[in-house]
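Sharing a structure below in structure tokens format, with a few things to ask.
Removed from the display is one protein chain of the complex; every other protein chain stays in position.
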Amino acid sequence: MAEAIVFYGLAALILGFAVLVISTRNTVHSALYLVVNFLLVAMLYVMLGAEFLAAIQVLVYAGGIVVLYLFVVMLVNLKRPPETHQDPRRQTRLGLALASALLAELAAIIVYSATGESAPAATAAAAAGADIAGGNVEQIGMLLYTNYLIPFEVASMLLLVAMIGAIVLAKREL
Amino acid sequence: MVDAIVIPLLKIVILLNAVLVAVSYLVLLERKVIAFVQSRLGPMRVGPHGILQPIADAVKLMTKEDITPARADRWVFTAAPIMVMVPALIVFAVIPFGPEVELFGRSVPLYITDINIGLLYIVSVASLGVYGIILGGWASNSKYPLLSSLRASAQLISYEVAVTMTLVSMILMAGTLSMVGIVESQRDASLWFIFAQPVAFAIFFIGGLAETNRAPFDMPEAEQELTGGFHTEYSGMRFALFFLAEYANMIVISSVATTLFLGGYLRPFPGVEGLAFLDLIPAWSWFVLKTFVFLYVFLWIRATLPRYRYDQLMRLGWKVLIPIAIGNVVVTGVAKVLL
Partner (left out) sequence: MSGNETTTMKVETPSPMFDTTEMVLNMGPQHPSTHGVLRIVLKLDGERVLDADVVVGYLHRGIEKLSENRDWTQIILLTDRMDYVAAASTNLGYCETVEKLMSVEVPRRARYIRTILNELQRIGSHCLWLGTHAMDIGAMTVFLYAFRERELILDLFEEYCGARLTYNSMRVGGLPLDIPPGWDKKVNEFCDIMDSKLTEYETLLTHNRIWLERTKDIGVIDGPEAIALGLCGPTLRGSGVARDVRKDEPYAAYDEFDFDVPIGTRGDTYDRYLVRIEEFRQSLRIIRQAVDGIPEGPIVGKVPRLIKPPAGETYHAVESPKGEIGFFIASDGRSTNPYRFRVRPPSFCNLQGLPRLVRGHMVADVVALIGSIDIVLGEVDR
């Protein structure tokens, strides 16, 4: 019961701050709300017994990425007025399409987990791992380097490509 | 009930007070040490040898006018000093000052908690401290603080990767992320990890200097260049929070370095039986002594070295420290597998 209250409280706060992130006009305030949002998500992770994920969430997203956001926000003058689109309805249509796709995804997940069969291996392993005294660091490590090796490597290649691309874009006179 | 709530609360209260007193006396220590290096006397007026100087400073800062610049972002401006101070204080929760001791018939561990991701907790919380600096500089709506904010964020991303990499090699050594576990694994190995990981120690220490904005990496506040940097527009107690947070961070970095590299609360040569008489000295005093040595080195460096330029720190971070740190992780991993 108490857990449910905390969960819904956190979820409400997360959603609230997410709305603030996109509705605030001031970019720095928006980044600040994003940090709070990340911290709340980290709390959610702690509640689920995934301390490692929580710490990484804070370290990487709150501590690293948003600092970069802020760096760019301060370096670049963002005070110009928003561009006027030729087709004001384009955004609405795009937004509707994306939102319905997300809705479909969520619905699929709910249906999938409600049928109950073959819960993803990660959930089961994490549930088993949480009890072990060593925490879930080892579990995550094992999973990443065995079952999920290919997605892991693909993700790191993707990041590498993104990094090289950013360097090429930024440094024109290499 | 007592074990679950009262004792932890008591410990938190005691620790917070101890840290704050230590911080204010660290300021005095710094003034005294630097004065000693510079053949001066330092504070001598308030109490014998200036021993009451921190109290006078606190009274002065609290009674000063608290100014908010007219076009500052009031909320962020107010929140920034808090955002600096809170991470600096909550990091102490996982630092083991000593093992469990018998106190009034109870077994009380000399740390607030020992979570299994202790090291990651420290890194992630410490990485939040920079927000106060960045946002404080931005919210002041003033040019020098803004430049200082840019420097702080550029500095953070340059050294943090290297520092985290050294921690990875320490985790490989200890096989755990728990701070107590790391100390105990040094007892098991009968070896302070500084002797096994000198490279990691050097990188961690350099990164620690940068993390605490201490000389020679005090670019964000460089008073000769940016007239104080992010806290140019702050006064009174809000300024004091920035100031105290810097010293609290010094203690944090020194404590972490002590725990990781100098065997925490262990006595010197923890494996040598012949030195067992050293165990008569309480374990926590070893911890305090080692931390003090680090703090002294911090002050000593400040009195000796000129300041880097911030692009030079970034070059040092990206082109020197990170490659060495990654190499160190690889070497450690290979050695760990082979041995």
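To keep things simple, chains are lettered A and B as they appear, and every chain counts its residues starting from 1.
In this text, a residue touches a chain if its C-beta (ideal position, glycine included) is under 8 Å from a C-beta of that chain, and two chains touch if they have at least 3 such contacts.
Since the structure is predicted, the reported quantities are computational estimates derived from the model, not experimental observations.
K.L.:
Which of these, B:D3, B:D66, B:D188 or B:E223, touches the one chain of the complex that we don't see?
P.N.:
Only one listed residue reaches the unshown chain, and that is B:E223.
K.L.:
Over the whole complex, note the residues of subunit B touching the chain we left out.
P.N.:
34, 37-40, 143-144, 147, 150-151, 215-216, 218-219, 222-227, 302-312
The rule we apply is simple: only the chains that are shown with their structure count from here on.
K.L.:
Quick one: which bits of subunit B touch subunit A in the complex? Just the residue numbers, please.
P.N.:
Against subunit A, the touching part of subunit B is residues 73, 76, 115-117, 120-121, 123-125, 127-128, 130-131, 134-135, 138, 146, 149-150, 153-154, 156-157, 160, 164, 176-177.
K.L.:
Where on subunit A does subunit B make contact in their complex?
P.N.:
Of all residues in subunit A, those touching subunit B are 26, 28-29, 32, 35, 51-52, 55-56, 58-59, 62-64, 67-68, 70-71, 74-75, 133-135, 137.
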